[in-house]
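Worksheet for the structure shown next.
One protein chain is absent from this view; the other protein chains keep their places.
Up next, chain A:
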Amino acid sequence: MKILVPVKRVVDTNVKIRVKADGTGVDLANVKMSMNPFDEIAVEEALRLKEAGKATEVVVVSIGTDKSAETLRTGLAMGADRAILVKTDIANIEPLAVAKLLKAVIAAEEPGLVILGKQAIDDDSNQTGQMLAALLGWPQATFASKVVLGDGDVDVTREVDGGLETLRLKLPAIVTTDLRLNEPRYASLPNIMKAKKKPLDETSPETLGVDASPRLTVLKTVEPTGRTAGVKLGSVDELVAKLKQAGVL
């Protein structure tokens, strides 16, 4: 069985982002970019399923500019077999468009399982996996902390508000990853070298026949109203007095 893993290039999780003063967005010039952390977890899970003999091939897909090829190379260096870049210059490509493009890729690739990150840490949308499942008419299990692949189905333990829940999905299916599913590996230097020779195919929304234009208009982007640092207190008694004053005790 083939596993498809969509990956997104995002601002690195350790970067403190800056909002542009004119309100037109977040300043991405010269900022370190990485694979979305949840997608790294998705790639890792697919690789582990392959290593356990439950999958035969892991294909990574990214939708974005030329630069997204770097993110795909990261996936290949981790151990994915092949990569597909859906090249577009639309800057803020939206989850609905991504889901439509992935659906078109899936029609050709016919994977048995698609594993995605539960959200991208830039737009924090948390939509793509669910939308893709809807468009394909496939079952979904979001926020996965455990994936057990059976014969024709998959059992997924999900992190939900009250604790954990386990669902069984018929394959083909969509799974989105939560943080505790696994700890992604680092790519070794030899594997980074090897990844340069692995196949990376390119396609485009036009070739796939998908209208990827945005539905939402971002009117402005601003910094949140910040909090200012308060006071450091000398003792527990002082703290109790302050909390009483503030009326929160």
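Just so it is clear, a residue touches a chain if its C-beta (ideal position, glycine included) is under 8 Å from a C-beta of that chain, and two chains touch if they have at least 3 such contacts; residues count from 1.
Basically, contacts and distances are computed from a predicted model.
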item	value
Chain left out of the displayed complex - its UniProt protein name, from "Electron transfer flavoprotein subunit alpha/FixB family protein", "Carbohydrate ABC transporter permease", "Cytochrome bd-I ubiquinol oxidase subunit CydA" or "Peptide/nickel transport system ATP-binding protein"	"Electron transfer flavoprotein subunit alpha/FixB family protein"
Sole contact to the chain not displayed, among A:29, A:108 or A:216	A:216
Candidate in contact with the missing chain, chosen from A:139, A:184 or A:205	A:139
Missing-chain contacts mapped onto chain A	11, 13, 16-17, 19, 26, 38, 94-96, 99, 118-119, 121-135, 138-143, 145, 155, 158-170, 178-180, 214-224, 227, 229-233, 235-237, 239-240, 242-243, 246, 248-249
